[in-house]
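Below is one structure; the comments refer to it alone.
For this view, one protein chain was removed and the others were kept in their places.
The letters A, B and C name the chains in turn, as written, and every chain counts its residues from 1.
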Amino acid sequence: MFLASDNTGPVHPNIMQGLAEANDGFAMGYGADAIMDTVRAQVREVFEAPEAAVYLVATGTAANALALATLCAPWQTIFCTPVAHIHEDECNAPEFYTGGAKLTLVPGGDKMTPDALRRSISGEETRGVHGPQRGAVSITQVTERGGVHSLDELRGLTAVAEEFGLPVHLDGARFANALVALDCSPAEMTWKLGVDAVSFGGTKNGCMGVEAVVFFDPAKAWEFELRRKRGAHLFSKHRYLSAQMVAYLADGLWLETARQANASCARLAEGLKARGCNFLHPVEANMIFAAFPRRIHQKLHAAGAQYYVWDGSLEGDDPDEMLAARLVCDWSITPERIDAFLAHFE
Amino acid sequence: MFLASDNTGPVHPNIMQGLAEANDGFAMGYGADAIMDTVRAQVREVFEAPEAAVYLVATGTAANALALATLCAPWQTIFCTPVAHIHEDECNAPEFYTGGAKLTLVPGGDKMTPDALRRSISGEETRGVHGPQRGAVSITQVTERGGVHSLDELRGLTAVAEEFGLPVHLDGARFANALVALDCSPAEMTWKLGVDAVSFGGTKNGCMGVEAVVFFDPAKAWEFELRRKRGAHLFSKHRYLSAQMVAYLADGLWLETARQANASCARLAEGLKARGCNFLHPVEANMIFAAFPRRIHQKLHAAGAQYYVWDGSLEGDDPDEMLAARLVCDWSITPERIDAFLAHFE
Amino acid sequence: MFLASDNTGPVHPNIMQGLAEANDGFAMGYGADAIMDTVRAQVREVFEAPEAAVYLVATGTAANALALATLCAPWQTIFCTPVAHIHEDECNAPEFYTGGAKLTLVPGGDKMTPDALRRSISGEETRGVHGPQRGAVSITQVTERGGVHSLDELRGLTAVAEEFGLPVHLDGARFANALVALDCSPAEMTWKLGVDAVSFGGTKNGCMGVEAVVFFDPAKAWEFELRRKRGAHLFSKHRYLSAQMVAYLADGLWLETARQANASCARLAEGLKARGCNFLHPVEANMIFAAFPRRIHQKLHAAGAQYYVWDGSLEGDDPDEMLAARLVCDWSITPERIDAFLAHFE
Partner (left out) sequence: MFLASDNTGPVHPNIMQGLAEANDGFAMGYGADAIMDTVRAQVREVFEAPEAAVYLVATGTAANALALATLCAPWQTIFCTPVAHIHEDECNAPEFYTGGAKLTLVPGGDKMTPDALRRSISGEETRGVHGPQRGAVSITQVTERGGVHSLDELRGLTAVAEEFGLPVHLDGARFANALVALDCSPAEMTWKLGVDAVSFGGTKNGCMGVEAVVFFDPAKAWEFELRRKRGAHLFSKHRYLSAQMVAYLADGLWLETARQANASCARLAEGLKARGCNFLHPVEANMIFAAFPRRIHQKLHAAGAQYYVWDGSLEGDDPDEMLAARLVCDWSITPERIDAFLAHFE
């Protein structure tokens, strides 16, 4: 009954198999392995972007921080939501990698609105050299609250960025979960809308630890390579990153695992709804924020369930007080486990 | 016949087995996995250092740069050799992670002498606030040229650091290869001599990608954790780093693989010696720098051998010109391969 | 009729005289001048802080950024208002000098409330190593909107910082203007309330370009000196910074110039009030934010007045539309100029 995060589950057997197959004989290090050639071709095909620059790193924070540093100067500011992972959960990694750029929090929730974004951008660069300069716009898809921007919503945001000539970064730690929710193509969700760089997540969706960074314009490819090395994120035994990504993309595994996760989440959401839970955010991918009484939280925890109580505390006098849970489904969670979780609501 | 580096070989089956075993069910992320508890205990036992702070990262550059940044302020300078990995092969990662500290290259070869180190340290801080301040001393064991400092040599260097009150970092990317060459204990090679922090390598010695950073004084543990996260080097699915390290240390695997690598290297060195090669550096661990005629280099490369021609170029008119090769043996290279390599010298 | 800023006016004759007197013969550079000894003694006496560490720099941004970098680690966040100079007007200098710390904008206006500050601080460090850690609290006195925190208001804020064990920085670019408004002692406005470091401004109050940074606890003095040098803010001909500060503090000149500026501002505020202007913020020191019709703005600009139209644009169809002006009085503005300014309202 682990619903704490989509990084607590195991690695998909196909990925493990890929690693085992890669573990044969010698291979050149540092990204010069032959498997990486396949990865590059696969990613370009998946994105219908034959010129794209494609790199692998092992953590989502590395993907985000390196991509943003490549798009954004130290005297600029990055536009994101107040709940963005790059703001709340990366211990100032974007500030570190950019050399001290700022993050401007666009007022609102886990999705920016074009108007709010335009107001935030307009509010910067009104003071000449004194204030931070306008830098990249970073959009999270799936959002940190489980929402999925529609293509229209994304286009609304990238259009504003375009208006001001700003580059767009997509934090796609849960890229696949969003893609299958929207049932569109990777190209439609990215460069066709004006996205410049994507953090294309693998780790949360069945891999061991691999994320691709994709730049649709390869002009900054070499700079990125140097930034990756300088950041200590270039793997010597790089083939084991490549092997994960190859297996992840082969035969649509990445879409299959994402569909499983989203389906499990939908099953859980239905069950919670049937049991009268309130939802703090619409359930659109593989993450739920739902409120239910303390006594049920306590029962669940006593039974070994693992998830974050999002606000409030498990301890407390009032057994009927409503507390919110964050429940995240990964590819591996079974219907049985979900039903077992729900059984505690009786 | 891959002798390019000890990171071109495969992962040891025990490590692969460890990963497979770890891949069961759910586990808390970000270092809170139960396997990490075992790792911590193992490392402390191996080092006879029950208080040591122990962390895992995936690359040697991350281990070095994060350790040095924790030991050294931005206005200080790190003392190392002109051929140190931190100087030549990390694309300014130490400068990046320290926030702009300098590296002072102690004149000499791949081993510092205590006198040269003392002179270099004495040469700094003679200008008050104007010059860089004295920072950490970083020693590489095995050196970049395949040398192993004796315990006396190490003590000579740490004594100088102690004289000036400077912390000592040991870049142990090939820690195990040195240890088995010296036939001493980890404690004898580190904290008993005054080493403060060790980059304890696994990747070059049979792992997939894992290095431990060990601080014998845990006072800076929390700072290190924040630096690791900020550097994007904290793995979400951390158990797969832990699992590698557990398997690496179990039943002395790490010593066994190191012994194999060193033994292969000795076999290769003997063969080269018998064939009249000159050695640029004493062969003390798993790395050889040997000179032989261009025509043999060409024969070897034509036969698919992979290694770096260290100086000079494979192309060239004079078939008898002597060119140096860097030949690195990893744990997996077989006697047959070595003999096949040597056969091309006939 | 210059009311654009308190840095557009001339240097007070006493300061010029001080510079001329200092310009005699030779003096050791880099802060080793004899005048600096006097400055140190003066500042310590003014602040009743015999142990304080005292340094001079030439710009307010340098004072703020260096002080904050000394108080705050790169993985922390600084608490300030959304309109703080360090956030809006220093082009990411605090982020640069701290090595990538974040600024958390405490919701509200130009004064933080203790409750809002407590909520902001409480909101950080709820995610372990993932989020930024709690760093310094930075308070601006006089605020960017011309407000002066009462001693009680300051104490309310420093008490919250104390509660969480956080250091407090006071951005006192207009320290003297606040002090004479409150009619208290420097000690009462700073260390007696728990302030740890002060940017003690001279430039906006009659100097040419000098700010003192004062640390009440000298423990970080040497670190500050290294940071100042590394930031290229240590003057070689330092005596010309010292000479300004000596003259500024001599015979209470600094209080006199501040009183003049505040009195001019009061005169202007009264005149504006009598002419029916609305004030956006209470007028408490030497800065006014007042709204009046576009046609008067146009008349004033045509007559050569210089100040910022704070919102809206001078151009526009409606002559009666109300636009806000920011009007700043420095020590040198005369009653005649103020009356001339007001005359355009007829």
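Going forward, contacts are C-beta pairs under 8 Å (C-beta built on N, C-alpha and C of every residue); 3 or more make two chains touch, one makes a residue touch a chain.
Keep in mind that what you see is a predicted model, and the values were worked out from it rather than measured.
Only one residue from C:36, C:58 or C:84 touches the chain missing from this view: C:58.
Considering the whole complex, the residue from A:41, A:226 or A:322 that touches the absent chain is A:226.
Touch with the chain omitted from the figure is made, among B:90, B:225 or B:330, by B:90. The omitted chain makes contact with just one of the residues C:229, C:267 or C:344: C:229.
Not every partner is drawn; the one left out touches chain A at residues 30, 73-75, 99-100, 129-130, 133, 223, 225-227, 229-230, 234.
Remark: the residues of chain B touching the chain excluded from display are 74-77, 88-92, 95-96, 98-103, 105, 127, 129-133. The missing chain lies against chain C, touching residues 2, 4-5, 7-11, 16, 19-20, 23-29, 57-62, 65-66, 90-93, 96-97, 203-204, 208-209, 226, 229-237, 240, 306.
By definition in this document, only the chains that are shown with their structure count from here on.
Over half of the residue numbers at the interface between copies chain A and chain B are found on both sides, making the touching surfaces mostly the same. Relative to the centroid of every protein C-alpha atom shown, the closest chain centre, again from C-alpha atoms, is found for A.
With centres taken as mean Cα positions, chain C sits 51 Å from chain B. Rounded to a whole number, the gap between the C-alpha centres of chain A and chain C is 42 angstrom. Averaged C-alpha coordinates put the centre of chain A at 34 Å from the centre of chain B. Under the contact definition stated at the top, the residues of chain A that touch 2 or more other chains are 90-92, 96.
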